[in-house]
Each structure stands twice: as structure tokens, then as C-alpha cells.
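Right, one structure below, let's go through it.
Note that one protein chain of the assembly has been removed; the remaining protein chains are unaltered in position.
Entry: chain A
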Amino acid sequence: MAMLSRLASRSSHLGRTLLLPRSLCCSTGGRHFASSAGDEGPTFTVETSVPFVGHRCEPPSREVETTAKELMGFFRDMSLMRRMEIAADALYKAKLIRGFCHLYDGQEAVAVGMEAAITRKDAIITAYRDHCIFLSRGGNLVETFAELMGRRAGCSNGKGGSMHFYKKEGGFFGGHGIVGAQVPLGCGLAFAQKYLREETVTFAMYGDGAANQGQLFEALNISALWDLPAILICENNHYGMGTAEWRAAKSPAYYKRGDYVPGLKVDGMDAFAVKQACKFAKEHALKNGPIILEMDTYRYHGHSMSDPGSTYRTRDEISNVRQERDPIERVRKLILLHDLVSAAELKDIEKEIRKEVDNAIAEAKESPLPDPSELFTDIFVKGCGTEVYGVERKENKILI
């Protein structure tokens, strides 16, 4: 009872969050959620930061059910993602990661919220800002860092790099370098799901930069005609490389751009809003075909490691978002508000995560570069007796 009154007095200063604990068993279970298998801890309801805005649909409720376990999981998963991306930044500057590297820090709530609403049988496809989605679909840190560094233990054996992570068995279809291409591909995944009568859905993710691509509208038209279970997720971080959304789109209301296709505008920095929207979208897509979710989100880094990210936006803007809307901080406040664990324990979790990431990097560094013979593997699924030539074709030819 004493706990309830403490919670009640805190709620006013956080404004929006409602507390309706359904169970009071948290006093003993309150400190070990991550490890208690099957023990979800107390269930409660949180309110999303802002209401959803619907286009041609009734938006879902702002009240989102969650459990202590889920909330702690959000904190842990997002912190892991954040730490991984920051570590990747350092590895890139140390020249251990080469080429392109597009970081997701700031956008973590979209990845974790979506995952919380779906199963591994549902499919996700995204573009090149894919490290965290890969993690949420079951990828592990070692194969992530090893791939980034082009090593044998990488999820693509070192042959893909940052933009080309895949995990078909986890429902993750990549990992694509060409802006917009992943959207028709995602509609194709949805086509297959419907064809096979699987009652699963596909989330095809793209950014505000890709939102104007013609191929998106072509695929959306077909998906609507054929009632495909395709959910288009526009991660609107407001900048397509260096171009602000208002300079690229006549209508930056991306959730409405589907025209005849319903849409929902979601606070992408609020993992619970994302979860609720994705749950809503999955139900919708299975019954009524495609829907667009616009996630209002933000990337702290520039477009890629070659872009400082400060020539087209102010440092004030970036630090304001960090202060007001950071997805991890939001969840931290909720955890403390509900008194699930102490602030010190959250810091311990972060320290553990930091160590986990450091260990994974050390292990990934041990992995060697791919064997030279890998140059010629996986061109085709099966060999067909044809020659493949190396640079010096008279010296270097193999049969595959």
C-alpha cells in the first residue's frame, strides 16, 4: 500500500503515465525480472506519449498493456543496441570497419517495440540501417561485429558488410543498399505469406528519404489490390541523408501517402506506442491488406559515418531530442516510476551490457578474414560446372 502511494505521487510529475497494477506480487519478484523465466512480473498499463493519428482508420487506444518483464526487456535491449552502435562508431574511426556504416542510435524504440508485437514467423525487411533490427530478430553481437569487420564469423561470412545482414530463419530479410528497393521486396514477402496461408505479416521498413520512391507506390498499389499482409513502416527521422523532409516531399505526412491505404502516425521514440501500433497493424493487415505506419523518430548520428550530421541540422536540435525524447530514458523513467529496480541497478545493467559488447568485439576481432577460396563461393546455390574467373583469367579460374 505504501508503494502505491509513492507511485501515485510520482505519477503527477511524469504527467502522462497511468498506473494500474493488477497484481501486487512485485515486492518479492521486483528485482530479478530478466532472469525469471516465464515470470512476467506485475502487469500494468502505460499511456503512450501522444495519441495516435489515423488516416482512413480508427486509431488504437493510447493505453498499452505491459509487464515488468517486458519493460525491463525494453530497457536492456535498447541499451544493448545503443551500446553496440556507439562501439561500431569507434571501430569505424579505428578503421576496423570499412566502407559504409549507417548507425541506428536514437531509433531503438522502433526495433524493440515492433519485435514485442510480433513473432519470428512474421517477416521484417529494411534498408541499410540494419544492425539493430538484426539483433532484435535473433542476431548476436559476435556475428554482428565480425561482419562489420569483414571476418569469417560474420553473419554473411564477411562478404556482405554493414548493409547486408540477413537471418531468414529469424524472419529477417536484410539488409539492402539501394534506397527503396526493400519495399517491393517486402510486399513480395507478404505475397508469399498469403500464398502459403500462413497468417503472418511482413513489416517493410524504409525512411523518409525512400518514401518518395515510385517503386514503393507501385508495390503498395499491387499489395492493396491483392490484399497482401504488408505493413509499411516509414522510419521518419526527418532527414534523407542531408535533405530535410520538407525539401524532398511535397507531403511529409507519410502515414497519409498511401492515399487509399490506411495509415497511422506513431511516436517512434516511445517503444510502447510502437508496440501498440504494430499489434494493431498486424491485425489490420491480416484482415484488410496493407497499412502504413509512420514512426516519428530521430537518428543521433549523421546519415552514415562519412556524414557529420551537423551541416543540415543544428546541434541544439540533436541535443534537444536527446533530452526530451530519448527512447531509453523514457523507459528508464517508467521503470523507476514503477519502482521495478533502482537507478543503481539500471546502471549495473548498463555496465554489464558494456562489458558484453566489449567481449563480443574482442571475440569478433579474433575471427580471421575469410579464406581466399570464399571469393568464389555462393555465386549460385549449387555448382553447375561453369568456369568462374579471377582477375588474371589465364591463371585463376575455377569450376563451380
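The rule is short, and it goes like this: contacts are C-beta pairs under 8 Å (C-beta built on N, C-alpha and C of every residue); 3 or more make two chains touch, one makes a residue touch a chain; residues count from 1.
Methods note: contacts and distances are computed from a predicted model.
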{"item": "Undepicted complex member, UniProt protein name, chosen from \"Pyruvate dehydrogenase E1 component subunit beta\", \"U6 small nuclear RNA (adenine-(43)-N(6))-methyltransferase\", \"Cytosolic Fe-S cluster assembly factor NAR1\" or \"Response regulatory domain-containing protein\"", "value": "\"Pyruvate dehydrogenase E1 component subunit beta\""}
{"item": "Candidate in contact with the missing chain, chosen from A:91, A:111, A:179 or A:293", "value": "A:179"}
{"item": "Which residue of A:94, A:196 or A:391 touches the chain not shown here", "value": "A:391"}
{"item": "Selected from A:116, A:163, A:220 or A:346 as touching the chain missing from the view", "value": "A:163"}
{"item": "Residue ranges of chain A at the interface with the undisplayed chain", "value": "98-100, 150-151, 156, 158-161, 163-164, 176-180, 209-210, 212-215, 240-243, 247-249, 311-312, 369-370, 372-376, 379, 388-396, 398"}
